[in-house]
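A single protein chain has been omitted; all remaining protein chains appear in their positions.
The block that comes next holds chain A.
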Amino acid sequence: MEELGWLGILGRMALRFVPVWAGLALILGLGWRARARLGPAGRLFGSWAGLSGLTLVLFWVLTALFADLIATHDPLAQLSGLKNAVPGSPAPGSSYPVYLLGGDSLARDCFSRMVVGARRVLAIAPAATLCALAVGMLLGLPAGFVGGRLDAALSFLANLVLAFPVILLFYLLVTPEIRQTALPRTVAAVLFLMPLLFLVLLWHSRFRTRAGPWALGLAAILGPGLWIWAGLALDADPSGLWRLEPGLLTVFVAVVFVNAPTAFRIVRGLALDLRHRDYVAAARTRGEGPWFIMLWEILPNARGPLIVDACLRVGYTTILLGTLGFFGLGVSPESPDWGSTINDGRRFLAIYPHAAVVPALALLSLVLGLNLLADALRTEARHD
């Protein structure tokens, strides 16, 4: 088999992405039909930016989901003779006859690494964002709602973290001396507890007057919650289902740590504005507790800006993960995540650009999609 031209490469790639196309068609088609009932989310279909942002993001989500079906090779397998192979090089004797986007400096398939890398990126970035938002909400809501000294103390803390250079913080977190201490695990334990605490407070404040649903809900939250928490943060899951490799844990902690203060500031600002509304006063005069007011009266009205922020933040976190990977921080050297791959490829950038350009384009398109989506959501929220 001879080397493929660009037309052939694109054609074959399009064929590999068939599950993604099918998924896109299904989701966008259903969404289009139901757009009138979806509220602001439905109006995304009416704007060019919203639709393209949604398509780009969905494309990568589906790619991550179907990565096993799409990838042509094992992302770690090396094929002799295909070191730095140009895109479209034949790969005889392997699971697929061609290296669609060429090989990297270790003769691994760039296409498959990009596809499998999407899974890595899309698992960590949204999870880290959610964690950071949970921290931001749990601290930002009381800071904004109660105000006074609590606000001053928490805001000072947030500013302290924000004033610290991010890259330096990362380097500190991944230096072996620090990694050997219990610090990352402790911080992880605290940070991972936040989403759990958030859910518990959410349920408790709403159902404290009704014993039945209260107990049922708390059991449903705490059971699996503590299990996952023990597995991820303490590496103490007996079944071994939930665990994070130490390197990834550090990266995760670092990303949440730098994201939390900005999330805190947004939530605090929103709470500060919303706490003077009449419906908050109405809730107070009927004897609601502070957490009910914060989580059930204020938070739902802050969700618009928070969703927009979450979209932007996932993009930002993706770049951050790329940067970390680029510096070789945290993730294992073999990892196919986009940041590390760009770093690996940059050494031969002048001669064999494809190894670095492929993941770079992937990163760019995902972040672009997230930003477009956030922009469109913001516009819609303003119309509401």
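Keep this in mind: a contact is a pair of C-beta atoms (placed from the backbone, for glycine too) under 8 Å apart; a residue touches a chain by one contact, two chains touch by 3 or more; residues count from 1.
Everything below uses one rule, namely that contacts and distances are computed from a predicted model.
K.L.:
Per UniProt, what's the omitted chain called: "Putative iron-regulated membrane protein", "Transketolase", "Peptide/nickel transport system ATP-binding protein" or "Ferredoxin"?
P.N.:
The record for the missing subunit names the protein "Peptide/nickel transport system ATP-binding protein".
K.L.:
In the complete complex, the non-displayed chain touches which residues of chain A?
P.N.:
209-210, 277-279, 281-282, 284-290, 296-297, 300-301, 303
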